[in-house]
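First the structure, which I've put down as C-alpha cells, then a few questions once you've had a look.
Missing here: one protein chain of the complex. Every other protein chain is in place.
Chain nomenclature is as follows: A and B, assigned in order of appearance, with residue numbering initiated at 1 for each chain independently.
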C-alpha cells in the first residue's frame, strides 16, 4: 500500500499560478470585454487567466497525491540580496551619476554576492569592467551615455 | 541562366576587396558585441548601426548583414556558455546547449551550433536566390486566420519544451502569454497590466525578460552552493565533436534547415517559431527523448540550423517587397533609406548589384563566421575556466548595459531584476523557463491575429476552418495533440516527462 504525501514544491507552484491567474483575471475584469466580433482588451487575458487558474488548481490537487515528494533545497539569499539590486542600481544612477560611476558601483554590488569574492578584488574587478565598458561602449560604439552625470560636482 | 548571371553579379559585388573587408568587420564586431551576455542581435545592431551610415549603400548593408549573423552567433555562444540567450531563437539553444556545457561539452555544443548554422545558412541562401519571388507569393497568402492557426500549432509544440511536468509547462506557457499582453492594447489603446506606469506601455522588453528568467535565475542558482561551477572548469571533454556526434547532428540539421526556411518566409513573425518547432520535432522523433533537456546534441543542432535558416529566408519579404519581417530588418530598412534607397518591390530590378550583392554576402558572411568561430571555440571554452565569482559580476554589468542600450528605458532594468527573482523562484518550484518565453513571444501575436481574424470575418469563427491554409495548420495541430495523447505513446511520454520528478 502506498501512502500519498504532499509535494510542497508543486503545491507552491500551483498556488503561484493561481495567484498570477487571479492577479491578471481581476484586472481583465476591469477592462472592456467586447464581443466575439470586436473583442475588447479584457477578453483574451480573461480567458487566459481562467485557464491559468485551472492549470494551477490541477497542479495543486495533484501535489497532494504524490507518492514521493522532493525538497526545494536552500535559497541563495546573499545572491538575491546583491545580484537583483545591481541592475536596478544601474538604472537609477546611469543618468544621474553618469555611465562610468554607475557601471563601477553596479559591478561592485554584484561582486559582493559571492562569499569567495574578497572586497579588494571586487574593487579591482569593478575597475577593470569600468575601463573595458567605457572604452567599448562609450568611446568605441559612441552610445549616448553621459560618462559623468550632473549629480557629480565636476 | 538568369540565376547564374545574377549570382555572378552578386558575388562580383560582394567579393570586391572593400565589401569583403566590411563583411569581415561586420561579422567580427557582431560576434564580439553579441557574445557579451545580455546583448542580443537587436541590441548589437542598434549599437553598431550608426557606424554603417558613413559607408556606400552596398557596403553598409553587407556590413549590417554581417553584424546580424555575427550577433546571432554570439547570442548562441552566450546561451550555451552561461545560459544567457539574447534573442528568442537562442532561448531554445540554451536548453540543451547549456546542459552540454555543464557536462564539459561546451566545445562540442559550440561547434555543432556553428556547423549547423553554416549548413542551414548556405542552403537557405540558395533558396533565397532561387525562389525569392515565388516564395513571396506564398507568404502573402497568410492572413490573420492563418497566423492564428500557426501560433496555435506553435503553442501545442511547447509541450515538448518541458522535460518535467506537462501541466507546469502549460501553466508556464499561459503565464508567458499573459506577460506578453502587458502594455497598451493595440486595438483600443487601453493600458493593460502596466500598474499605471507608462514606461511599460510598449510591453515588457524581451531581452530584459529573457536575461532575468534565464541568466539571472541561473546565476542565483549557481550561488546557492558556491561550488557548482567548478564542475565546468575541471571536466572539459574534447573541444570538437566526435565522429559519433557529427553523425547524430546530420539529420536534425537537415530537418532544422527545412523547418527554418519555411517559417522564415512568413513576415508575421514565423521565424521566431522556427527554433521552437525544430526542437519539438527533434524531441518527438528521437529514440532517446529522455536526453532532451539534459544535453542532447540534436536539441542544439536542429534549433540552431532552423534559427539560422529562418534568419536567412526572413530576408525574402525585405528583398522582394521592401517590408521588414522583424526589428532587425526594420533597422536595415532604416539604413537603406539613410543611404537613399527606398526599399520596395523594385529593388531587385532597379538595384540588381545591391540585391544580389546582399544575397551573395549572406553566404560569404556565413562562411567567414564558421572560419572565424571554429578556432575561437577554444577561447570561449577557456572563459568557462574563469572562476565563477569573477565571471558573474561581469555578466551583471554587461546585462545592465545591454538591456539599457536598447531603449534607454530604466524600467527595463527593473524588469530584469523582477524577472530574475521570479525566474529563480520558478526554478526552485521546478518550472522551466523556456515555455514561458515561447508564450511571451507568441502572446501578443496570438491575440492580435485572433482579434483581427474575427474583425475581418465579421465575428464569424468559421474563418479558421474555411480558409484552406488555416484549416491545414489546425489539422496539423490536432494531429500533434493526438500523437501526444494517444495511450500507447502516452505511456512512453510519461516515462519521459516524469523522470525529472
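Things worth noting here:
Keep this in mind: a contact is a pair of C-beta atoms (placed from the backbone, for glycine too) under 8 Å apart; a residue touches a chain by one contact, two chains touch by 3 or more.
Convention: contacts and distances are computed from a predicted model.
The UniProt record for the undisplayed chain lists the protein name "Tripartite tricarboxylate transporter substrate binding protein BugD", from the options "Paraquat-inducible protein A", "Na+/H+ antiporter subunit C", "Tungstate transport system permease protein" or "Tripartite tricarboxylate transporter substrate binding protein BugD". Summary of contacts with the chain left out: across B:130, B:186 or B:285, the touching residue is B:186.
Contact with the chain not shown here comes from a single listed residue; of B:3, B:201, B:250 or B:285, that residue is B:201. Although one chain is not displayed, chain A still touches it through residues 142, 144, 150. Residues of chain B in contact with the chain left out of this view: 46, 49-50, 53, 139-144, 184, 186-189, 191, 198-199, 201-202, 267-268, 317, 321-325, 327, 330-335, 337-338, 340-346, 407-409, 444, 448, 452, 455-456.
FYI, only the chains that are shown with their structure count from here on.
Chain B has its Cα centroid 21 Å from the Cα centroid of chain A. Across the interface of their complex, chain B is touched by residues 9-10, 12-13, 16-17, 20, 24, 27-28, 31-32, 35-41, 43-45, 48-49, 51-52, 55-56, 58-59, 62, 70, 72-76, 78-80, 83-88, 90-92, 94-95, 103, 106-108, 110-111, 113-117, 121-122, 125-126, 129, 133, 137, 141-144 of chain A. Across the interface of their complex, chain A is touched by residues 33, 47-48, 50-51, 165, 167-168, 170-171, 174-175, 177-178, 181, 185, 187-188, 190, 192-193, 216, 219-221, 223-224, 226, 387-390, 392-394, 396-401, 403-405, 408, 410-414, 416-417, 420-421, 424-426, 428-431, 446-447, 450-451, 454-455, 458-459, 461, 501 of chain B.
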